[in-house]
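Every protein chain of the complex appears in place save one, which is left out.
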Amino acid sequence: MNIRIRYFGQVAELTGTNEEIKNLDIGCDLNDIESEIRSKYELDNTYYRIALNQNITDNKETMLNDNDEVAFMPPFAGG
Amino acid sequence: MNIRIRYFGQVAELTGTNEEIKNLDIGCDLNDIESEIRSKYELDNTYYRIALNQNITDNKETMLNDNDEVAFMPPFAGG
Amino acid sequence: MKKKKKVFIDGAIGPDFIAESIAKHQTKKEIGAHEIFLGQVRADQKGTGIVQAIEFSAHEEMAEEKLSEIRELAFDKFNLSCMHVYHSINKVEAGQICFYVFASSAHRKDCREAVSWLVDTIKKEVPIFGKEILENGQHHWKSNTEVL
Partner (left out) sequence: MKKKKKVFIDGAIGPDFIAESIAKHQTKKEIGAHEIFLGQVRADQKGTGIVQAIEFSAHEEMAEEKLSEIRELAFDKFNLSCMHVYHSINKVEAGQICFYVFASSAHRKDCREAVSWLVDTIKKEVPIFGKEILENGQHHWKSNTEVL
């Protein structure tokens, strides 16, 4: 299944890209994708939250579906 | 002594004038002037407060001095 | 001797006047937040008629003195960069703006609380009077003691 991964603000600066598509096996959850991204881009010291299909979630056991959007978002700074 | 009497808003509408000068005997207080004005213009059913020299006061025993300003002011309506 | 600032504006306060006063603050780069209150004349039903305009009058010297005291108090109470207050005198039609309070500060809490306090205090303590002219030719005297 294809997952669209998007990076914003400081996270995008660290990843060097705004988005990428990952092809994952069915049965993967948010934990799986987060671990991969964290180690690939060395995000261990970066503060971010994850939005799955535009909703912030802390439940990393959520199963992913084809065409899901996973967004890595640093602290909000509007206003 | 001369006292400057000023009327504002609804009070001025009832008195038909914005101001007048009254010549009073030394020793008169706010009570004296208020009674005279109330009966002259029939202000018994009119809500107002009095400012002596631009300060609202409820102390009607305050003695008046030459050139004092006594203002009859209805409820404020700014804003 | 307190500095008296211009407070009264003849007739309605125009949106352009507000825009100009906002623009003037763009050189003040320590400001992070502006809070603005605008009072607009409402076409309320009053007795048998609808308000068409308010004719404002004031004890101007006393109002300016009082506003200058209120301004000093606000600078003491809140951490502000700037503060401006304008009120209409004479006729303002329904739908037009008659009262403009503007405060600026580094952070939003100060200007927010200042504007809220300024609006309430000015309505209560400044000798401004308002004759509501109704469409049917009658009039009604506005009073801030009726609705707070």
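Just so it is clear, A, B and C label the chains in written order, and each chain counts residues from 1 on its own.
Simple rule for what comes next: contacts are C-beta pairs under 8 Å (C-beta built on N, C-alpha and C of every residue); 3 or more make two chains touch, one makes a residue touch a chain.
Worth saying up front: this structure is predicted, and the values here are computed from it rather than measured.
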*Would you mind listing the shown chains in contact with the chain that isn't displayed?*
A, C
*Residues from subunit C at the interface with the omitted partner, ascending*: 15-16, 18-20, 22-23, 25-43, 94-97, 104, 106-108, 112, 115-116, 119, 147
*With the missing chain put back, which residues of subunit A would touch it? List them for me.*
6, 8-10, 12-13, 51, 54, 71, 73-79
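Methods note: only the chains that are shown with their structure count from here on.
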_subunit B and subunit C: spacing of chain centres that average the CA atoms, whole Å_ = 27
*Averaging only over C-alpha atoms, locate the centres of subunit A and subunit C and give their separation in whole Å.*
49
_Using mean CA coordinates as chain centres, what's the gap between subunit A and subunit B in Å?_
74
*Which subunit C residues touch at least two other chains?*
none
*Can you list the subunit B residues in contact with two or more other chains?*
none
